[in-house]
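This part shows chain A:
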Amino acid sequence: MDRSPLGTPSVSRRKGLFVPTVGLVVALVAGACSAGGSVAPSTSSPLPVSPSPVVATPSPSPSPSPQATQPAFPLTITDDEGTSVTIPHAPSRIVSLTPASTEEIYALGEGSLLVGDTDSDDYPAAAKTLPHVATYQGVVMEKLVAAQPDLVIAGGDGFTHPADVTHMRSLGIPVVVIYAPTVPAVLADLRLVGEAVGQLPAATAMTEAMQTRMDAIASLAKAEPTHPSVFYEIGVGPDIYAPAKDSFVADMVTLAGGTPITTGDPNSYTIALEKLVLADPQVIVLGDYDYGTAVADVLKRPGWEHLTAVVDGAVRPVDDTIVTRPGPRLADGLAALALAIDPGLVLPADLLPPATPAPSPS
Partner candidate 1 sequence: MSELRLVDVALAYGSRMALAGLDLTVASGERVAVLGPNGAGKSSLLRCATGVMPVSRGTVMLDGVPLAELGREAIARRIAVVPQQVDLPFAIRVEEVVALGRIPHERSFRGPTPLDREIVDEAIHRVGLDAFVGRDARELSLGERQLVLIAMAVAQQARLLLLDEPTVHLDLRHQVQVMDLLADLNDREGLTILAVLHDLALAAHYFPRALLLDGGRLVADGPPAQVLAPERVQATFGVDAAVWMGGARPGV
Partner candidate 2 sequence: MRAGVAPGIPALSRRVRASTPRWRRPTTVAGVGLAALAIALVVGLAFGSVSIPLGDTVAILAHRLLGWPVAVTWPASSETIVLELRLPRVLMAMLAGGGLAVAGATMQGVLRNPLADPYVLGTASGAALGASLAVLVPLPLGLLGLGFGQLLAFIGAVVAVALVWRLSRASRLGSLTGLLLTGYAVGSLLAAGLSMAMVLSGAQLRQIVYFLLGSLATATWQQVAVAAPLIIVGVVVLAWRARALDALMLGDETAAHLGLAVARERVILLAFAALVTAAAVATCGLIGFVGLVVPHMVRLVVGPAARPLLPLAAIFGAAFLAFADLLARLPGELPVGIVTAVIGAPFFLLILRHVRTGYEL
């Protein structure tokens, strides 16, 4: 699929590829279903809008389901924290406080409406030139107010300081807090943000396409004969940071055809080396490749030399921002992850991720 640097394939282009994709999926899943497999990840809740791959019949141009019509403004939506947020008119000055929602707004073609983001928003390139109204420390309230936003998208679970969210709301700014702990929740959030900015149909189409792609990739990965144990390395030093049990990353690994090694506890993000050795991953995926960890570094780590993955040389880098970022590139992320887990996996051209990262980290 052709991707411009801004990552904004038009809706019509997506629609053009929709039919063959659906057809392919149906064919493949029909085969997979006979083996009794399911493409849904274990902890997901069923998506409200996506057509079930098992029973869908290909139609030339499916009309948007009723929920995909953009409701009129003023609009009241319930954000992921259960807060009712009223957006008085279609936003024209948006501040995005999470990298994922920044990507999405550009993906929906509304990048010109962005007046501020955080200093860690790095995709697309234009996002880096936006005024940065928040840092890791928190929102710089004066800069946010100076940008005069009429909508702010914030990150839940503490990503954006709750005190900052309260502060912004007390100044009369509509703030929608999003938090996606599971893969289906990511798609739901993309639609929520789409609705908030007045682009629900486009967002729905985007998530439907993503769902289709991800289902396709998942079923291909599922169809592989082996599902190796995978350690997705989030970071090392001094503790080993691994996916928590039932976490989003663990979900992604499962969908990508691996058996995730987790910390064993939904609230813990670190794993002891001994536990990792006991789990003995067959594949190590380097989510921290872009932050300076090279494959060679892993091979040299004391205590790691006997892990099957190290012995077999199955230590592969991946672009963390597409795998773990709950944004529009998640399908690319799934594909990249699947290929990192099993380089022998054959994905059709339209399911391939963008070019793999260069050998030396940036």
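Regarding selection, all candidates are chains of the complex that A comes from, given by their letters.
Just so we're on the same page, a contact is a pair of C-beta atoms (placed from the backbone, for glycine too) under 8 Å apart; a residue touches a chain by one contact, two chains touch by 3 or more; residues count from 1.
The model shown is predicted, which means the values in this text are computed figures rather than measured ones.
One candidate from 1 or 2 touches chain A in this complex, that being 2. Note for the complex: chain A touches candidate 2 at residues 135, 137-138, 140-143, 145-148, 157-158, 161-164, 166-167, 170-171, 267-269.
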